[in-house]
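Yeah, one chain of the complex is gone here, protein chain that is, but the others are all in their spots.
And now, chain A:
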Amino acid sequence: MRILNLFKIAFKAIVLNKMRTLLTMLGIIIGVASVIAMLAIGEGSKESIRENISSMGSNIITIRPASASSSGVRASGDEMQTLTLKDYEAVKDQATFLSYATPLVTGKGQVINGSNNWPSNIYGVNPDYLKIKVVDLQSGSMFTDAEVKTASKVALIGQTVVDNVFPDGQDPIGQMIRFNNIPFTVIGVLEVKGENTFGQDQDDVVIAPYTTVQKRILAIDYINQIMASAVSEDDAPNAVTEVSEIMRLQHQISNPNNDDFSVQSMEELISTFSSTSEMLTVLLVAVASISLLIGGIGIMNIMYVSVKERTKEIGLRMAVGAKGADILMQFLIEAILISVTGGALGVLLGLTSTVFIEKFLNWPTSVAMYSIVISFAVCAITGIFFGWYPARKASALDPITALRYE
C-alpha cells in the first residue's frame, strides 16, 4: 500500500518533468543499446570466424613432416621426405579418435584443355578426402578405392579450373584434360567453396588419386601430409595426442622434442582467431560500458538537481507526515524508474540497431541473451547506485530547514 503510493508519487514526478526525464533516460538508453549492439557485433564476428573455419573442416587434423636434424643438417619441413604411406596406414589402423584419413601429395602444374590452360595445384588423395574437407560435388562422382589402387588417370576439378579451361561453358564431365602433360578424365566438379579465411581460393584445385599423383606426376614414394578428421571437434585435442604417439612409435622417437613431424588441429586455429575477436569484443563492450556509466552519472546529476529543486516540497511532505524512509524511497524509486525504463528502451533500441547493422552494413551479428540480461541488470543497479546518494541527501533534510528553503 505504502510502497504503491510512493510509486505513484515518483511516477507523478517523472510525468511532470517529461522532457528532463527523457533526456536523462537518453544516457541510459544509449548506454544499454550500445552495450547490446557491441556485444552482438562481437559475438557475430566470432561466430562468423568459427563458421568460416569450420567450412574448411572444423575437425581436420594434419600431420606434416617437421624440420629435424639428420646427421647435423637441419632441413626444412617442406623438403622432408620422412612421411610415408606406412605412417598413413599406421595412423589409419591404430587411431581411435579419427573417423577418416587420407594421404596427401601435392604438386603444381599446368592444366590444359585444348588451347586453354591454367596453372593450378593437384592434390593426390583417397576418396575420404571429400568427407574430411566437407566438400560436396556439383556434378559427377568421386573416384573409387579401386581407381586409387590402379592409379587411374581420373580427376575432379574445382570451379576456378572449370572457368578457366572450359570457358565456353561446356560440361567438363567426361572431358579429357592434361595436367603436366598427363591426360586425365574429368569425373567430377567440386562445389564452390570460395576463399578461405586466409584468402586462398579453395576452388583452384585438381583432385586425383594419390597413387596417380605420386607415380605419374611427381614420381615420388613418400607423401607430403596425412590429413584426417577427428571423430568430433571436442575430440580433436585427444586425436592430436593419439596421432602423435602413433607417429613417434612409427618413427622410433622417444623424446617428443625430437619429433620429425607436426600434428595440428583446426581447433587451435579457431581458438587463436576467437581470442582475437574476443579481445575486440571486450574492447567494444568496455567503450559501451563507459557510456552506460556516463548515463548513470546523468541520473545522479538529475536526481541531485531534483532534490535541490524540490527541497521545499520535501519539507512539506515531511511536515504532513512523510518519514525519512518515505522520502528516500520516493527518490530512489524515481531514479530506478528512470533507469529501468531507460534500460528497457535501450534494449529495444539495441535490438533494432542490431537488425539494422546486419541488414545495411552486412556485418554478422548475434544477440546473446546474456547481453540483454546483463545490461539491463547493470542499468537497474546503476539507478539504485546513483539514485541512492541524492535520495539519501533528501531524506536526511531537516524538515524545518527544508520548509524555509527558498
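Please note the rule applied: contacts are C-beta pairs under 8 Å (C-beta built on N, C-alpha and C of every residue); 3 or more make two chains touch, one makes a residue touch a chain; residues count from 1.
The rule is short, and it goes like this: contacts and distances are computed from a predicted model.
Asker: Looking at UniProt, which of "Proteasome subunit alpha", "Anti-anti-sigma factor", "ABC transporter ATP-binding protein" or "Cytochrome c oxidase subunit 1" names the chain we cannot see?
Answerer: Of the names offered in "Proteasome subunit alpha", "Anti-anti-sigma factor", "ABC transporter ATP-binding protein" or "Cytochrome c oxidase subunit 1", the absent chain's UniProt record gives "ABC transporter ATP-binding protein".
Asker: Given that one chain is not shown, which residue among A:E43, A:D260 or A:D326 touches it?
Answerer: Candidates A:E43, A:D260 or A:D326; residue touching the omitted chain: A:D326.
Asker: For the full complex, which residue in A:K133, A:R317 or A:K393 touches the chain that was left out?
Answerer: Touching the chain that is not displayed is residue A:R317.
Asker: Can you list where chain A touches the absent chain?
Answerer: Missing-chain contacts on chain A: residues 1-2, 5, 8-9, 12, 16, 312-313, 315-326, 399-400, 403.
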